[in-house]
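Here you go, one structure.
Moving on, here comes subunit A:
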Amino acid sequence: MRTTSKITVAAAAIAALALTACTGGGATPGGSEQPADPNLPAGYASVADESIESAGGPLHVQVDYDTAEAQGLDPAFAEIARSWSIMGLVYESLVTVGPGFEIQPELAASWEQPDDTTYVFDLQPGATFSNGRAVSAADVVGSLNRLRESGSVWSGQLGPIAEIADTSSGDAQQVTITLETPFTPLLAALANTPAAILPMQEIEAGELDPTAEMLGSGAFTVAEHRQDESWSFEANAEWWNAEQLGIDALELTIAADDQTRLAGLRDGSTQLANFSNPDALSLLAGAQGVTAVSQTQSDFFYAMLNSVNPDSPFVDQQLRQTVNAVLDRQGIVDLALAGAAVPTAVTPANLPDACAADSVPSASAEPAADALAGESISLLIYNDDPSLTALAQVVQQQLQGAGAEVTLDSVDYGTYSERVYVAQPGDFQMALGWFAGYGDASMVTNWWNPETAVFNAGFAQPHDDLSAAIAEAQALPAGTERAEALQSVCDLADTHAEMVPLATRPQVVGIRSDQLSASVLSDEGYGDFLRLIAEFKTIEG
Partner candidate 1 sequence: MQTLRWVGRRLLMGLVTLLGIALLVFFAARLVPGQAASVLLGPLATQEQRDALTAELGLDRDLFTQFGIWIGKVVTGDFGDSIISGQPVLDEIALRLPVTATLALMALGIALLVGVPLGVLQALRARRRGGAVGSRVISGLGISVPEFVLGALVVLLFSTVPLGITIGAFTAISDDLWLGLVSSLLPALVLSVFCAAATARTTRDAVLGVLVEPWIQAAVGRGERPWAIVRHHVLRNASIPILTLAATLLAYLLGGAVIVEGLFNVPGVGSYMLLAMDRRDYAVIQAAVMLAAVVFVVMSVLVELASNLIDPRVSTMGATT
Partner candidate 2 sequence: MSLIEIDDLVVEFRTPRGTVRALAGATLHASAGERIAIVGESGSGKSTIGTAIGALLPANGGFAGGTVRVDGVDVGTLDRPGLRRLRRETLGFIPQDPIATLNPTMRVGGQLALVVRDLGGDASRAALAQLLEEVQIADPADVLRRFPHQLSGGMAQRVAIAIAMARRPRILIADEPTAALDANVRREVLKLVFEAAEQTGATVVWLSHDLDAVAKWCRRVAVMYRGRIVEDGPTASVLEAPEHPYTQSLLAAMPSRLRRGVEVRTYTEMLASQAGEPDDAEVGA
């Protein structure tokens, strides 16, 4: 949707090939498909050529929608993936996410974990805000505490923090975070833009209103912003890594219509653009000078089966399970998502330690051919996301295939959010939606506990067994043991079948590869396809 969540894609390579073959869309040599390219390092969908001397100049990028947040430009409250990408150009977090969801240094040059509950971060020595003031440990402590105290939904993502302390000595700026109990997703949460480091000194002095203005330590500064129209960024000369930056300026145009972004890439007026329509891969196939890559998002689509509203047939767990079992996730991927996605369970399929979509109980259940005979179901969706609409129609066909009578109720997003999130109990029977999958397999599991997630209290019920399993998995360090713990989260969520994960959400990045050598990760948890913009190199001519 224009406003809410985040993104995905995966085994897109093969799927994209298959798609082109069957549409006869003329796969031009040197075109856009990217089968597992042996030249690409693991974890990358595209890599900037380091041997190129960047021609500099402005980079033109088109994105599908603009940030639009109740708290303006304040990253601590940013809910939309696009906000994270845009704010991430100006602000830095302590850490960032690299290939394979590996946590990498950003504002923190390095970190240590002396024990399960202590994290010690050493800041980049040259880190400076764009106003010329050096980033201090106090800014980090202040920013993270500000997030914790903000009441923002992201404060909970940081886990059970006991203390954030400035442990600097001399010029070396250092911050220590102490947890009450072990919490593995901490680093992944710190990598997200809401945990960005703000110039706290200026904010506290009242010199900067972070909702109206952005002042960060990152690669760019804002030259101009026209809401829903465009952003102009300039390279931040004060950035600690400024020499590496290949572009001088970034012109970001908001173009809601897929056609406009496709046209921009085709006619060369745009060097990079994103698409949530998986068919963008085939639509860009054969376009001169354009490479389209699929970036697998950990974001995923899910179905909500309202177990709270007494008027909903899904108060009956048996029925929920039957619906869950009837749904053919691979069929959804193939038909609605052009094969450019993967089926998933609660833990996003492309994240380390995630459980497999076909490992949960419903996957092996074999519902009768007419298991839903006599059921009549109303399926609520919002209508401004073509992928969601496609998905809904496939879900409708599948449920009808099992004998149910399914009516699609398409409304605009405002009405949808009123009926799903605001109304208590939720004013729907079955609904479809999606949310971000983040950078750690256990982060999104938070949403399966309505008591902490809140937004789903109108249609899902808290379950002690599931809540306990979620907490247990989050405390375990990454590895086999945690994978097993997450498996039980997946199994329990699947059994309760209130929020039923379906498939990851596709994202396609189109690159004008004759003008730009770009780095794009093959997997992403925060929808930030501009994450590696510092490595981009423009090509002369």
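Note that a residue touches a chain if its C-beta (ideal position, glycine included) is under 8 Å from a C-beta of that chain, and two chains touch if they have at least 3 such contacts; residues count from 1.
Candidate selection criterion: all candidates are chains of the complex that A comes from, given by their letters.
Treat the numbers as computed from the prediction; the structure is a model and nothing was measured.
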Touching subunit A in this complex is which of the candidates 1 or 2? 1
Contact residues on subunit A for candidate 1 in the complex? 2-4, 60, 62, 68-70, 72, 79-80, 151, 153, 212, 226-230, 253, 255-257, 259-270, 287, 384, 412-422, 433, 435, 453-455
